[in-house]
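Only one protein chain is missing from this complex, and each of the others stays in its spot.
What follows is chain A.
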Amino acid sequence: MSGLVMPAPRADVLARRARIIADLRAIVPGEGVIDTEAEMRPFESDGVTAYRQLPLVVVLPSTTEQVSKVLAYANANGIPVVPRGAGTSLSGGALPLEDGILLGMGKFNRILDIDFANRTVVAQPGVTNLGITTAVAHEGFYYAPDPSSQIACTIGGNVGENSGGVHCLKYGLTTNNVLGVEMVLITGEVIRLGGKHLDSGGLDLLGLIVGSEGLLGVVTEVTVRILKKPETARAVLLGFPSSEAAGACVAAIIAAGIIPGGMEMMDKMMVHAAEAFLGAGYPLDVEALLIVELDGPEAEVNHLIDRVAEIGNGLGCMTLRASTSEEERVAFWAGRKAAFPAVGRISPDYLCMDGTIPRKALPLVLKRMEEMSEKYGLRCGNVFHAGDGNLHPLICYDANTPGELEKAEAFGADILLLCVEVGGVLTGEHGVGVEKRDLMPSMFNEIDLAHQERLKCAFDPEALLNPGKVFPVLHRCAELGRMHVSGGKLPFPDLPRF
């Protein structure tokens, strides 16, 4: 682990390990409690494999009641808890703690209700993202958010991270597609928020839970809305001589009132890597490649494809190909979807960053990243959710070369700080976790962060749920609760009063 400081393990918890394990076995019998090093090893990291830590113990509950009892026990005994879905986090959100229970939700793997008339699915949190779509596909429905890890990542993890995907611009993130949850608080109390209806009847707690990275509670059931799969989808490949021209095309498409189902940009390095990896048929003479997908009724899609082609041609695109069959559309996407493994083939290791920027800042950001690449002596390719400004730079490094991981991390931090500098944010869809935790002060001042932490205090005053994630410094809730307000003058006395 490179320089990451986690909260100091509680010596008293470590000392009580045997007792804690015995107590947890009384709550979750059989194979639900894992305590040997060999069996805990698979849980030591998530998608960010640079960070590893064996937990105190792994607990795999299978009922809400067990979750409730485990959390109440942890709360009563001052033991941290790290919730985990499939462990695909790209920000270290499920990184275990030496003194913490790793609460794996994999046994919650059933779909509880499919309601086509109301267009909802109720699923347990361990159901995979793609599993929901698979369960409703026979009626032509699907679940819209589609993170790249959708074959493995779970809907519970999606709720924790507010996961996105390539179709966010048109169909929204997880938060726009979740209607309700059942959730267990650290006290063991169980609450239900939302359901098959829209909106909360009062304060929108559900909106706060989605994307809270496992710091507020453990979700044990999720209700999502499902959509009818579009009748048709077609993709257009547009190659440009510069990223500026490609960026201008994206802006022009949106200015024309077109919201594509997906709109992705790849830079030259990524185009070449993808082409070498699986021969998707991408043009190799371009500096930037756009994939624009239009979906909806056939008449609409055909109409919009023509308009996108017109816009592209007007902005000097060098190659333009519209898919004419479903196979061709899938092939256009295959290269983009394989971007990460393609980089894995040309570099022993890579870091995937996840900043979002205002789209107009793209040329500046790309230029500055080139300069950084030279400064650090590390290659960097870019894939970009162009429609919503979400940038995924892939920094190539070799973990076996001493010092390269640290260099890559410093390069990544510089990129994210640049994103904030141009008006963007540290993370668009991967979450803060541990990876971006210490960069939070670049976006938020102490007062901003204190207000977020007070929300945490309302849910988990002892900071037992996923401590060490999201917030660079964990303040005590008692300290955050104090109020120092003075100055009782009647405000702005120069204004007329009524």
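Just so we're on the same page, a residue touches a chain if its C-beta (ideal position, glycine included) is under 8 Å from a C-beta of that chain, and two chains touch if they have at least 3 such contacts; residues count from 1.
Definition applied: contacts and distances are computed from a predicted model.
Missing from the rendering is one chain, named in UniProt as "Glycolate oxidase FAD binding subunit" (options: "High-affinity branched-chain amino acid ABC transporter permease LivM", "Ligase-associated DNA damage response exonuclease", "Succinate dehydrogenase flavoprotein subunit" or "Glycolate oxidase FAD binding subunit").
For the options A:Val28, A:Val58, A:Leu169 or A:Leu238, the residue in contact with the chain missing from this view is A:Leu169. When you scan A:Pro283, A:Gly296, A:Gly344 or A:Pro363 for touch with the missing chain, the hit is A:Gly296. In the complete complex, the residue from A:Asp199, A:Glu326 or A:Glu479 that touches the missing chain is A:Asp199. Within the entire complex, the positions of chain A that touch the omitted partner chain are 115-120, 140-141, 161-162, 164, 168-169, 172-173, 175-176, 185, 189-191, 193, 195-205, 207-208, 210-212, 228-231, 251, 254-259, 296-300, 303-304, 356-360, 385, 388-390, 423-432, 436, 440, 443-444, 447-452, 454-459, 470, 480-481, 483, 485-492, 495-498.
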